[in-house]
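One chain of protein is taken out of this complex; the other chains stay put.
For reference, chains read A, B and C in written order, and residue numbers begin at 1 within each chain.
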Amino acid sequence: MKIVVWNENWHETNGDPKVIGHYPDGIHTVIAEGLRERLGADHEVSTATLQEPEHGLTQERIDGTDVLLWWGHMAHDQVAPEVVERVHDAVLSGMGLIVLHSGHYSKIFQRITGTTNSLIWRNDGERELVWTVAPRHPIAQGIPNPIVIPAQEMYGEPFEIPTPDELIFISSFEGGEVFRGGATYERGKGRVFYFSPGDQEYPVYHQAEIRDVLTNAVHWVAPTLPRELATAPNAPRDWFLK
Amino acid sequence: MKIVVWNENWHETNGDPKVIGHYPDGIHTVIAEGLRERLGADHEVSTATLQEPEHGLTQERIDGTDVLLWWGHMAHDQVAPEVVERVHDAVLSGMGLIVLHSGHYSKIFQRITGTTNSLIWRNDGERELVWTVAPRHPIAQGIPNPIVIPAQEMYGEPFEIPTPDELIFISSFEGGEVFRGGATYERGKGRVFYFSPGDQEYPVYHQAEIRDVLTNAVHWVAPTLPRELATAPNAPRDWFLK
Amino acid sequence: MKIVVWNENWHETNGDPKVIGHYPDGIHTVIAEGLRERLGADHEVSTATLQEPEHGLTQERIDGTDVLLWWGHMAHDQVAPEVVERVHDAVLSGMGLIVLHSGHYSKIFQRITGTTNSLIWRNDGERELVWTVAPRHPIAQGIPNPIVIPAQEMYGEPFEIPTPDELIFISSFEGGEVFRGGATYERGKGRVFYFSPGDQEYPVYHQAEIRDVLTNAVHWVAPTLPRELATAPNAPRDWFLK
Partner (left out) sequence: MKIVVWNENWHETNGDPKVIGHYPDGIHTVIAEGLRERLGADHEVSTATLQEPEHGLTQERIDGTDVLLWWGHMAHDQVAPEVVERVHDAVLSGMGLIVLHSGHYSKIFQRITGTTNSLIWRNDGERELVWTVAPRHPIAQGIPNPIVIPAQEMYGEPFEIPTPDELIFISSFEGGEVFRGGATYERGKGRVFYFSPGDQEYPVYHQAEIRDVLTNAVHWVAPTLPRELATAPNAPRDWFLK
């Protein structure tokens, strides 16, 4: 498998000291490191950022990508429409997509869900507990219930998403809010997983259980069919006989 | 509509002082009172208990019931199998059913879900917050988000239910646990709503918002079609052409 | 309620004789007529077409529309992006949307589903049977099972849509194909219903049962909450305690 971790890289290139403290080389490098550790040498994990030409997501590169992880927050508007379209077509053709934290507001995730994906939020360094509600799901295998994240931004309901195909995780926060933070969608031939933990101000992607979830998710969203965008074939009578 | 509030009436008849303090005439009378207040004179709300002949649920009475609310906890095993069967058939034929709190472990709800409905629990008088995740659903209309219940038993995930047809409410508790405490199921012609708040040791059914939820739910589960148990008709070719 | 029936009006303005035979004043007028007959004087049914300024869907008009029906086929590409955006925002804010037949490929429905909505097809004037699989759903009330449509274009699986929130109707065709032709989605505060019967070459919208389905659907997708586009409010600790 070829996995690409994409990051808008805004906080890092704008010199946000908290973020740089946790992620001196960018949040993407730490996410990629966690995947490499777990996926081993058989799979190739690379990174791409907003600042690269075509945001590092040329048609050729996307064509060769099995799973794309997407982290964005401040720069959703700077993502070129044609890149969004390209990623969307790739998902519909079978590429796996994992949308992380404030990527809920990314153009690509809005294209996937068809909704605003709005929520309530508060950045107060609260403990987040991530509860498994689908213990049999492959993404939940080996994950402690709950995951305890010492400090995180709060994301709360109502989370304006379509009813997930499968709801895997529900988070709670010290203030009492709850959030459907682990949810799957199928779109065309592609699988999509949204996972909410991972605010830039906290070292969430250094945490082993979070890396385990992402690794499970990479396996789960990975393509199983030849990649192909659906067309609308004309079908004569009895076409299926022969 | 004819609405029947059923209660096993175990705590009350066994002299549990906390329960009698909140519910001197039984938890069913307070639930019924809340519904009567809101439904008005057009609808008839009555009660039934385990201790009555046939648990107060004769075939004739069930046949005339539009919506049944079910509260049970200690005496699930004392409910006669033929009454469970009768209620189940009524649901499949179109009667609405609302299962309350520890009714998750009732025989009738296990027949509806096909699962154990197991959960984790702790009775520590914690604040429960009931969050709406389906703001457009009729059961959520006019309900504050969240409902704040000052003290409750904790019910937590994993809650071993089938994926709900619609998930309406998710609760959180002071200890950090979450619970899918408001969930709908359709079975045959009948609608079912499970709602978790309502432990016997706390005055939950005196609370206005809880009464509002139950009233909304009565309207939502109420039958809309003539009551009828499905059969398996033989259908000759072209039967639908008159 | 204010209902607007929108039609791209391409076949009619391009002089397609079959279409004009069935729909001399445009397919929209016949759909509107069926709704007016059933909805009565309390509701206002009007029409809009692609050829009008802003396709007849100015911001003001959309703001005042409760339910929009959408028929399109040949001219999806001619619909202005800003009108698509406007309709999409209206749906997310609570406006009901009913997408008809080849509207499956419209930009607005692709924005709703996040998929291509591709299918297989054949225009051979085959009998279509529309089977109800959700007999309790409000959209199915009073609808014969099956609806028999004497002649129709075939639309067949695989239909590349997300799993519907509720699957109401499945069609079969003389050639043996099947199609999930009646499906609901909720997006934000809005409800959406897709209904596949209605090819321009057949008098489908003159048929009473089809008009009944559309009327039921208008009631079902109609808004129940004040219209409002979700934002992402910051929520201080304990904000819900007054």
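Everything that follows uses one rule, which is that a contact is a pair of C-beta atoms (placed from the backbone, for glycine too) under 8 Å apart; a residue touches a chain by one contact, two chains touch by 3 or more.
None of the values given here were measured: they were computed from a predicted structure.
Although it is not drawn, the missing chain touches A, B, C when the whole complex is taken into account.
Set against the missing chain, the residues A:P146, A:G181 or A:G198 yield one that touches it, A:P146. Listed here are the chain B residues that touch the chain not shown: 88, 92, 105, 111-116, 118-122, 124, 154, 156, 158, 160, 162-163, 165, 175-177, 185-188, 229-238, 240. Counting the whole complex, the residues of chain C in touch with the unshown chain are 127, 129, 131-133, 135, 145-146, 156-159, 163, 166-167, 170-172, 174, 176-178, 180. Chain A residues in contact with the hidden partner, per the touch definition given at the top, are 129, 135-136, 138, 141, 144-146, 148, 186, 189, 191, 224-225, 240-241.
Rule of thumb we're sticking to: only the chains that are shown with their structure count from here on.
Fewest steps needed to get from chain B to chain C, stepping only to touching chains, is 1.
Overlaying the C-alpha trace of chain A on that of chain B calls for a turn of 180°, given as a multiple of 5. In the contact between chain A and chain C, the residue numbers used by both copies make up over half of all numbers at that interface. The distance from the centre of chain A to the centre of chain B, with each centre set as the mean of the Cα atoms, comes to 37 Å. Separation between the centroids of chain A and chain C, computed from CA atoms only, is 32 Å. Looking at chain C, one finds that residues 186, 240 touch two or more other chains.
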